[in-house]
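Next up is a structure, given as structure tokens.
Only one protein chain is missing; all other protein chains are in place.
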């Protein structure tokens, strides 16, 4: 059991560290680009990182990546964090969308899209979720119809990260409503400046606007806009989500919650001597520290060539639960001031996180069925043509 | 808002108290008859109470009851507890089975069974649950077939309280397997000394034997043994369970958990000064105290003529949760000794209680659907003839 | 036994619901987060007689009990409103038992003037501190008819005309709000404005009330907040139930899935616990003063638990849409987040519950 780098990894890390040491002054402040009014410096910085092969570390070399493994991706992420630099702006593109295009895209798509994606010259967004299809992704209603040798798309997408800055989107649409719902879907690349595409920011609980709604009204696309076979979009989307899980794991050092963060604001207060406070602190710490070591276990499996299963998602439940306990503890100890600032923001983010990327409930179903082999619930929607599912369409 | 007796109730209470004052020496120790090796004194005591019209308080006078309401039933229960006397031995018969016979039985059944039931001369038990049909009561497999103008029954029942002392059982059996499962059931009275009936005690977690298994092998019954119409047993059983809820409410004073019970063994210990202990104590107290006032609300509704709905069962969840927290707190504060004795016994009883009389999960479904009007789960078993449900029969 | 609202109480509750439904308090709550003015209910409160609920009839009030006031607070919680009422009810509770009752209460009963109480916890006779204090601050000192001291995060001080201020040594005095510094602060929930108050030798009138009255006021405040939280919990239970019937996924209404259904029933269970204990607190306020501390603090714990669980579950049931700015669910969530730490918070209430039980157990020992 060893968390140390292998000699090769140590050498790689040294190289990354040296490069960052030299170039750190070029980095904008490490606040997420999501919150920036001006993302230009973050694009420029991504381009610099890309030149140094620090973007797309796990992408094959032929597509501009470094051709390395998840351990090296994690090394890059943690060295960037250590150097106090900003991370990759377009992390969804690099972590999920690019790998999906590499897996399913045509040669033309690969040569057209991948290089500017790596450099950040062109931004990307994921256009999967819809207002009536969140947990039940296969229930999307955005329609793509064949027309004049191309496609015409109409529908609405939501929860689109970075949509306001994106040049292209990877969009899941229904191409055949007369087959069961998982079967008639196709993946498309859509230019965000195409006539008919409208991006509107979505304001969250906290007042921040990290997501968008995207309206697609009679947008015309070429025949070549499809990614992967027509009507095989469900498999493409599942691949994207699998890459998402891998990317989250490698970015562990940026996401992790350090329990000591929670102690700092309470240092010196009498409450910190009370058994009640200390037990609550321990309870949070156990959840948060476990996240890190669970991720090391998953990364080890990844290094050994295993594909991360849905159980990786269980970490989110511990994160949210620990975080909620943490916020309540701080509010109890520090009073109303703790409802704003760092931990106030965390509290509302956590409640959003609970449903983001699949609700807890869907996650628990999936794990129960795929990992433990528990029988699925009876389903009415799986084999029925989508067009016959009136109830679902009525969903708001 | 007033918990006081009305003048009539106060007069009734005074009469009950005076009678108990005079006769308390005739009562055996108030330990539940369930645990007694010799139940004879409890039978005798029930007969004395019955003579004084303190058994079957809510039964109509024509059937030997006092013809009074739930408030008076509660007065009797609380005065018996206050006097330090034993309660009714055959509380299931008096609370549930007798009222069911009053509601559905023939005149012959009423005149044959009710009087010796009240006096305790004849004991009764409820024979509903089966090894493969607990939560899903309508899935019972005990078969009753018409034969020679009567019935022949075979099957197995379980979780039978007082089965070892009972003279008769109220038994739910399947009379028609070729209709959906709720429709082919019939209720019977079965003499426990009939050839083919075997009662075997069932040992629980705690080591105690409060329940029995009852085997029914080719037992012959008269045509007149049915209670209510043939194939209408489901409605009869639901009536029994409704009476059970009412009886539990009126017996509140015997069941209630006083949080001060939890403080007593910790008095004087330093742990009782710690914030952690005190918050945990408060958390238990809130659950337990609420039970009492929720019951008062339900009793008020009952007094006003409303039928208690399934939400009364929610109290059980609070009871179990509060009790579990209580046992853990005492174990933490007092050490391993707290795992035995009063609270040790409580801990294992609570875990059994969680599934007794319908699991929490079934309860939550029922309340969600009947009280909140949430849509039911899709059911495959409701309209299908029972004989076609192979999977269910395979259930162990 | 009759453990339900009287007909008059049921009417009071209905009337409160009706009156509040005519003000768009919920849109107002959202706008206030962006700096808009909070819709005032003060005029309604005066007209409906809520401002005089706890004022004896001989002084122009309704002469009702804390339980009646709880019924109004429940409706305020349900509608995310009520600014001014908690403080005013607390102040009139104390003033009704003071030597100055006759001269002051008539002005307050009809809402023409607003009073507010600085809440002092009888567990240790401290007040919530301002951010420059540690969490708890000592009671202000009264000397030569002048009050000096401070208190932080007090609801309803901002906008009040008169402040009732407990002081060290076991009494309370009245000061004109104009004579002290009141700094309004809003934290997370704009529906409940708070304030820090600083008294620097403010001229004060002694009220002639003792510590018992102030303790009773504190516990009554717990009961009022409990009712408010109950209103929040029941509102989000209904919101979540309605959405779960309407929203479909996987070809079914999401409320048909056990995971969703059971969570909503769990809100109902928590709210039921809170309602029963609110009734118990009401019973104690009406006729069992010895049990008020236990009952009111139990109700507070249960109410805040119901509101906290209910609001976050309501967010979750709504999925993504529930965490958008335009949705009502987050407004309820904000209210519950702040509410659970006001007036000693749910932890302070738990302390009182434990203390009362330990007292009971000790009494048993000495009497046997």
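When the chains are written out, they are named A, B and C in that same order, and each has its own residue count from 1.
By definition in this document, contacts are C-beta pairs under 8 Å (C-beta built on N, C-alpha and C of every residue); 3 or more make two chains touch, one makes a residue touch a chain.
Everything numeric here is computed off the predicted structure, so don't read it as measured data.
Enquirer: Going by the contact rule already stated, which one of B:44, B:156, B:239 or B:352 would touch the omitted chain in the full complex?
Expert: Reading the full complex, the residue touching the unseen chain is B:352.
Enquirer: Pick out which of A:149, A:195, A:305 or A:375 touches the chain that's been left out of the picture.
Expert: A:375
Enquirer: Give the residue, chosen from B:69, B:150, B:344 or B:375, that touches the chain omitted from the document.
Expert: B:344
Enquirer: Which residue, B:70, B:134, B:169 or B:184, contacts the hidden chain when the whole complex is considered?
Expert: The one listed residue touching the chain not shown is B:134.
Enquirer: Which positions on subunit B touch the chain that was left off?
Expert: Touch with the absent chain occurs at residues 129, 131-136, 139, 158-159, 202-205, 207, 269-271, 276, 324, 328, 331-337, 339-340, 344, 347-348, 351-352, 354-356, 359-361, 364, 379-381, 384, 389, 391-392, 394-396.
Enquirer: Mind pulling the subunit C residues that touch the left-out chain?
Expert: 257-259, 262
Enquirer: Write the list of subunit A residues that the hidden chain touches.
Expert: Touching the chain left out of view, subunit A contributes residues 1-5, 9, 71, 259-260, 262-264, 267, 272, 275, 277-279, 281-283, 285-287, 289-290, 293-294, 296-297, 299-301, 303, 311, 314, 317-318, 361, 364-365, 367-369, 371-378.
In this section, only the chains that are shown with their structure count from here on.
Enquirer: Rounded to a whole Å, what is the gap between the Cα centroids of subunit A and subunit C?
Expert: Chain centroid spacing, subunit A to subunit C, equals 41 Å.
Enquirer: Distance between subunit A and subunit B based on Cα centroids, please, to the nearest Å.
Expert: Here subunit A and subunit B have centroids separated by 53 Å.
Enquirer: Using the touch rule from the top of the page, what residues of subunit C touch 2 or more other chains?
Expert: In subunit C, residues 252-253, 257, 260, 347 touch at least two other chains, as defined above.
Enquirer: List, in ascending order, every residue of subunit A touching at least 2 other chains.
Expert: 276, 380
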